[in-house]
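I'd like to ask some things about the structure below.
Missing here is one protein chain; the remaining ones are kept as they sit in the complex.
This part shows chain A:
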Amino acid sequence: MTGDKVKADDAIGIETVGMTMQFGNFTALDDVSIKVKPGSFHALLGENGAGKSTLVKCIMGFYHATKGQLMVNNHEVEIPDPRAAHAIGLGMVYQHFTLVPSLTAAENLVISRDDAPAIIDWRKEREALADFLNTMPFKVPLDQPVMSLAAGEKQKLEILKQLYLGRRFLILDEPTSVLTPAEADEVLGLVRNLCKAGKISVLMISHKFREVTMFADEVSVLRRGVMVGGGKVSDLSTDQMASMMVGADLPERNSDRTGSPGHKILSVSGIRAIDRSGLKSIEIDKLDVCAGEIVGIAGISGNGQMELMEILNGQRKYSEGSISIKGLSYSATRTEARELCVRVLPEEPLRNACVANMTVAENIGFRYFDVKNGGSTRFWINNREIRNRAADLVSAFKVKTTSLDSLISSLSGGNVQRAVLARELTGQVDLLVISNPCFGLDFSAVAEIRSRIITARNSGSAVLLMSEDLDEILELSDRIIVMSEGRLAYETLAAQADVGEIGRYMAGHHA
């Protein structure tokens, strides 16, 4: 049963005809017509809020379009719910993993099948899964709980799952945002080969032009719910695509570095801690960051970057070693952070740096709500001052919010990031620790946030940047360190960086 789930049937072509979606007065999609030919790899570009998710949700039956039709293989179809979409072979790989963390990969695959047997004969299923995996160019461990897999492996499993379920049209929502370049190329290369072989058609939402130009056949660009352009990727340049996506005004970039590294700010030595799973250890022998430099920590997710961030942020205990800032011992208390001017932008800021149920103004005020202008602490809160300062920062950092009193959780990911960055970059910043600042953000937000990081560096802040996006590390860093299996495995100056060498250390291929 399972082995032949990957149907040998041909890829499905789909077409949206005049798709329009209105939420009240707001038009999220306006007359969008996109055609994905059978066996083609189609990229969908657009900023946050451009209507990409709305479009794919209409295709998958999560939303019912106000107007317009969906054609599948040139026949008009009605998709009342996702189940119906699945039944005709449409599948989606979401940006957030939809695997069940405590189930093993094998259990995840089998239970996702609509025809999963009431009583599961594991020996038979396992053989069928092994047969299925043998036809696939990559492997995932079947017997470990999914939560113990690295992000890259989870993403592979998500794609494997769709193929296992016999879906013949796949929507990939930023499928490579957590993968290394090598992994991303591997996964997308595989997907493209499957397209070429006529087995599947793909509609990929992406922000990475490199991937679009390398792998996609065709591209459609959305802006503010309107289809603004598209065509064969080979006929378009990156600049043309970028200008379609953001309109005429590209955000200003300030990536000119000025000045050279100054005196030492952050000094980490001999840190020993236990990682999130409780099974492996984090061992940081020596890590220094100087004023006016950006040190980028590259690595595949799950190699200890998250734990290092937590240690520096005071969220994780360590058994040995010391952290000092400007020569003073640092244990991440609020007073120390304030006196030593340490600012932090952790990953998933909504969870790690915000209180989701408090307002935008209150969240922006976290650094100074209890401090008077002179620097001494205060007992009574001055709400008007908090609001005024928040209002200034919201406009300075272009945080899009309906009001200062909206809950921060009602903001989009990019705007939460901007709000936290506004809070963290205000005032004197001597040390800035950042983790995956641009994860899942759109093109213009990424450019803006990166330029703010460069600006902080130029004005003399020491910046420690952890990112799973190697391009980001290469673009921003002065010095690059590769983290692998909880240790700092390799260090190089960015100017002399050899991407192949970095990739080898990221993959753990060192002595």
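Assume a residue touches a chain if its C-beta (ideal position, glycine included) is under 8 Å from a C-beta of that chain, and two chains touch if they have at least 3 such contacts; residues count from 1.
Convention: contacts and distances are computed from a predicted model.
Visitor: Pick from "Cytochrome c oxidase subunit 1", "ABC transporter permease", "Anti-sigma factor" or "Fe-S cluster assembly protein SufB" the UniProt protein name of the chain that isn't shown here.
Guide: Going by UniProt, the chain not displayed is called "ABC transporter permease".
Visitor: In the complete assembly, which of A:Val17, A:Met71, A:Leu142 or A:Ile274 touches the absent chain?
Guide: Touching the chain that is not displayed is residue A:Ile274.
Visitor: Which one touches the absent chain: A:Met71, A:Leu103, A:Cys290 or A:Val429?
Guide: Reading the full complex, the residue touching the unseen chain is A:Leu103.
Visitor: Touching the absent chain in the whole complex: find that residue among A:Arg316, A:Arg343 or A:Arg452.
Guide: A:Arg316
Visitor: For chain A, which positions touch the chain that isn't shown here?
Guide: Residues 81-83, 86, 94, 96, 98-103, 107, 110-112, 114, 116-120, 122, 274, 276, 278, 316-317 of chain A touch the chain absent from view.
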